[in-house]
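Excluded from the complex is one protein chain; the other protein chains are retained at their positions.
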Amino acid sequence: MNIRNDVWQRIAAILLLLLLIGGCTPIAPWQRGNLAKPYMALEPDPATAAVRRHVHVSKEASSGGYGSGGGGCGCN
Amino acid sequence: MLRLHAFPFTAMGSPCMLQLYAPKRLEAKRIAVLAMADVRRLEARYSRYRPDSVLSTINRIAADGGTITVDVETAQLLNYADVCHQESDGLFDISSGLLRQAWDFRSNRLPEPSRIDRLLNRVGWNKIDWSEPLLTFPVPGMELDFGGIGKEYAADRAAALCLEQGIAHGLVDLGGDIKIIGPHPDGSPWQVGIRHPRRADTIMARIPLHHGSIASSGDYERFMIIGGHRYSHLLDPKTGWPVHGLCAVAVVAEHCLVAGSACTIAMLKGERGPAWLEASGFQGLWMDQTGRMGETCQTNNRLTPVSKEPSGFSTSQR
Partner (left out) sequence: MAATKKNSCLHTLTAAALALPGMSPNKATAGVPAEAIATGFLYSHYDECCNRMVVDVFEAFGIAPLGESAELSASWVTDRIAGASPVLNIPFGRTDAVAGASGGAAKVSVTESARSLPLSIAARPVQVMSSATIRDTRNALDLSGQYYFDDVTIGLAGGASDEKDYRSYFSNLNLRWETDKKMTTLALGAGFTHDTITPTTRDIKKSQTAVDSLLGITQILDKNSLLQANMTYQYSSGFLSNPYKKVFISGGGDQQPGLKSAGDPDIFWENRPNERHQWAVLARYLRYFSDWDAALHLDYRFHIDDWGIRSHTVEMQWHQPLGNDWMLVPRLRYYSQSEAKFYSPYFGAPRGNGFYSSDYRLSGFGALSGGLTFTKTFFDRLKLHTGVEYSVHKAGLKLDGATQPGFADFSFFLITAGIDYRF
């Protein structure tokens, strides 16, 4: 496996940054109105997102990042 | 298939009702029993009339001018009362119950001003030292009263409990303080009527509610009329005399506790009540002494005023 060290450092830095962000001020329940809007969900339209992801995985050499598992196809 | 099951009961000196949608009555009854038990639990803890209640224990300490450590729930209620006191510029005051001793609404007699002045010496939330969890009464002979908070808090808790137990549609009605659990199963709102302050068994407005709560207050609950003038039970803690200005106020809010406090504060503000409701961001409506109704901008025409042939009153929307 020839993964370079600096790539790992980059990944570790991103994750560390995100863990530090964990110390945010909590927001009260009545302030969650904007976050609760359907288009503020991480995936507002999962069916279409899945189709697009399938197209990308078939035509590109990268996969992963978005979710776990999902099954394959003999995409040519 | 959801069906509506109603459970009337009496608590906190008022007629109460739980309306729950459930497939079977047995399931609804099980949950209603849990909710009613919580309401009665709060009544037992904060009723003025029960010598073994938490409130009575506090008031015994207060009578002697001592210090008491309160539990978490009571502490949060005192915090809430403190916030109401600040937001109402001192008009909302849980120590003002003492003034009741001067006002006997069955006697049809006005009290002696000197009696009121003596009582005022022992009234005032700012005379009390509240540093959670210690409640200290430097001035002996004071008295606390959770009227205006207790019933509304119970309504919110009962609704939350029903939701947790799986009821998604229904409402909790504790003596006119209503908290919605969820709209009717077809999505349609509950049509809540607001009692007319002068005409018994009539409503002055109707409001559709999908969620949230509504509380109302008025000068019709306990009062006496002397010399053509109405004296109601809502007493200004600074003067000791009943407030004047509005006949009735109803406020819609997410929580019944907030709606109820806003109602009480608006009534206590008298003629300045409507302006206070507007500026504080509440959705509410009121009727003033001339019978004219108004609502805050925030209410957004949700209310349907009900007008009938008036006799001396004109009901028109602002």
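Letters A and B name the chains as they come in the text, with residue numbers starting at 1 for each one.
To be clear about the criterion, a residue touches a chain if its C-beta (ideal position, glycine included) is under 8 Å from a C-beta of that chain, and two chains touch if they have at least 3 such contacts.
All figures in this text were calculated on a predicted structure; none of them were measured in a lab.
Q: Would you mind spotting which of B:Val70, B:Leu161, B:Ile178 or B:Leu268 touches the chain that isn't drawn?
A: Among B:Val70, B:Leu161, B:Ile178 or B:Leu268, only B:Leu161 touches the chain that is not shown.
Q: What is the set of subunit A residues that contact the non-displayed chain in the whole complex?
A: Residues of subunit A in contact with the hidden chain: 1-3, 7, 10-11, 14-15, 18-19, 21-22, 24-37, 39-40, 42, 44-45, 47-48, 51-52, 55-56, 59-74, 76.
Q: Hey, which subunit B residues sit against the chain that's not shown?
A: 38, 72-73, 76-77, 79-80, 83-84, 87, 153, 156-157, 160-161, 163-164, 166, 168, 253-255, 257-258, 261-262, 279-282
In this text, only the chains that are shown with their structure count from here on.
Q: Using Cα averages as centroids, what's the distance between subunit A and subunit B in whole Å?
A: Result: the chain centres lie 48 Å from each other.
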